[in-house]
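Note that one protein chain is taken out, while the other chains of the complex remain in position.
Moving on to chain A:
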């Protein structure tokens, strides 16, 4: 901790996920080891090979007033709900608008809006399109809406790195505060992609589980029988703040956002690079950035999506960079994969694990795959010891993006 620079802390958490409409209900379901994956019932289900997903536990249309909901893509709805919760949770900080920033991204953006608008255009013509079609489909829409809501004028950014998006947003926020551009930044990721075209497209890339007879058992990171990821939806958003600003206002501090590491595989557009060099570089840089050693890291919220290609590789990278001692979990076993939202909700989970000193389990892990030399938290939660300790959240994305964020206890 010797680096002479601004320390960044986390003071607010917000989430809406397949397990719950807020952080408390989601966290409680995680500790109970519940699955948020359900059979889909849309009339289009027969046309796709995957018939289940992690739909949001609470429909945003039941939370938001109708006039507001109809101007927002579902991904923006999730982000706004999570951002409002995080902001309230942080105590609605008094901060100058010019010192308040937003970094909230999405992997895909408003794809449902695009597809529905194209149908309207073809069937009824351009005059029947909502004047909000563009702000609903643009991937920076959530960042823009949140900045309007909070009056955040230091900058509103939307990063896009597929399934690493939410973690990259948190990293960008850390750097925004360190560089002196802002005192407080609202950051995270969102996704609403449970649409037949997306399911068909991910199935076409042979990335999804087709365990249609057992949806709740389909997301099974590290298990020998895993056959692909399970699509989820929702958003996770956190409030980051300079420690000085947080202390001055007497804010509750959940954790220190110690550092971030990024890398690109520069290898294949969807497949992970087999040596794990990029994943290791991201974790190594996160540790270096946070002035931590592998020994300090006691917990890793793994990216582990339940695909045959990625899970074991990640554990090998963890053991090489950090060691075999951290307790590793894959919360996607319960939430499914929220794509651009994943790094946001999993940042929330990593921070909660440190703050409460308890790690949610990986469910559906019946038969540990070969080659995994780190300890996986399975079946039931595991406590973390007292004292100063640290955790890493990994997020990787199509395109070869690798992001690792290190958090420490206060």
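Here, a residue touches a chain if its C-beta (ideal position, glycine included) is under 8 Å from a C-beta of that chain, and two chains touch if they have at least 3 such contacts; residues count from 1.
To be clear about the criterion, contacts and distances are computed from a predicted model.
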Chain not displayed: protein name in its UniProt record ("Peptide/nickel transport system permease protein", "Fe-S cluster assembly protein SufD", "Acyl carrier protein" or "Substrate-binding domain-containing protein"): "Acyl carrier protein"
Option from A:70, A:206 or A:268 whose C-beta touches the chain left out: A:70
Touch list for chain A against the chain that is not drawn: 65-68, 70, 127-132
